[in-house]
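Single-structure report; data block below.
Heads up, one of the protein chains got dropped from this complex, but the rest are sitting where they should.
This part shows chain A:
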Amino acid sequence: MTEKLKTLMDESADLQFAVPDLDAIVKAGDRSVRRRRLVAGAGGLAAAAVVAGVVIGVSAGGSDRVTDPAAGSDGAVAEWASGAVLHTQAGTIDVGHPVRAYVRTSVGYLVADDDGTVWSVVAGDVRKVGTTSAEHAHLVGDDDAPMGAWVDTTADPVGYVAYDQAHRQNIYLGPDHDGKLVALDAGQLYVQEGRETKVYAVDGPDARLDPPAPGDRLLTWEDGVAVWEDPGGGDEESKYLVGRTEMEPVEIPQVQGELAMLSPDARWLTLDADEPRVYDVQTGAEVTMDVGDRDFATGYGWLDDDTLMMIAGKGGDGAVELLVCQVPSGTCTPDPESAGKLGTFADAVGFALPVGTPLGD
């Protein structure tokens, strides 16, 4: 009798289906590979530093300028780097070393160059502060503090190191256990080691992690708000949750790209997918982003509480574009400064985004 259900399902599904469009599959697959290689980088966008707060930089003209992006996001421009030059809200900064990966802090930047040397960049002062993997550089920064972190390959043993740009001080946090740096926030470094999230206290109170629960996979952390994957179990499906200790977590739809970035005020969440995925953290509602006829767009950093930078393109191998988008209105504007300078998704090389990892790995 076992066959009866099987037989009935066989008969029910005995239909004519269209032959898969192999060319379409291969084209879409190749496009996905190129985009993933370009955008995701070694550690993905999850480690992206949000880029809010006061920006201090040196303009191309050489003068120090101070701007507050939050004061006027209408004039916001996308942040990116090309060669040794950082393109910032305040103008350009030549750091003197090829920028392979970089992140923002509250007062400046941390940059990893092609040799894996880590540089601190604050108000025109560029100084060597550590060494990381040249091939798989991965930095995290705190938008609310003058601090960044990385896996330092010259530490003994190789381990997690934070750098305090205010006090020009390195802090060794502990040996690396092949972990993935997730976030640096409020003096705590969050590292995913297998299915376990480890927290290292840079300063202040003892490290704590609540939520997520043990066994959950932390995706990002900002301003006391965590985004994590609950793997489910029993009759429960795995799901993405966002919340903080004292509030009921909100479920967010899962996406194939599993990376997440919270806005500086932790009100909005963008997930790394082939199409824009922006959510209201308080309700879980998706924000509709108008990216025009582009068939690929994903957030890569927040300029302020409601201004999101996106990398986008259309037509498979089309030109790489950077957009500056407003949330929750969903309006997006192409960034004029980078237009035409980033190549196409087929050949884009030689630029970096402030996500902490090299593009194209």
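Simple rule for what comes next: a contact is a pair of C-beta atoms (placed from the backbone, for glycine too) under 8 Å apart; a residue touches a chain by one contact, two chains touch by 3 or more; residues count from 1.
Just so we're on the same page, contacts and distances are computed from a predicted model.
A single chain of the complex does not appear, and UniProt lists its protein name as "SigE family RNA polymerase sigma factor", one of "PadR family transcriptional regulator", "ABC transporter substrate-binding protein", "NADH-quinone oxidoreductase subunit A" or "SigE family RNA polymerase sigma factor". For the options A:30, A:115 or A:347, the residue in contact with the chain missing from this view is A:30.
When the missing chain is restored to the complex, the residue among A:10, A:115, A:135 or A:203 that touches it is A:10. When the whole complex is considered, the residue among A:253, A:292 or A:336 that touches the unshown chain is A:253. Touching the omitted chain from chain A are residues 1-2, 4-6, 8-22, 24-26, 28-30, 32-33, 36, 232-235, 237-238, 253-254, 256.
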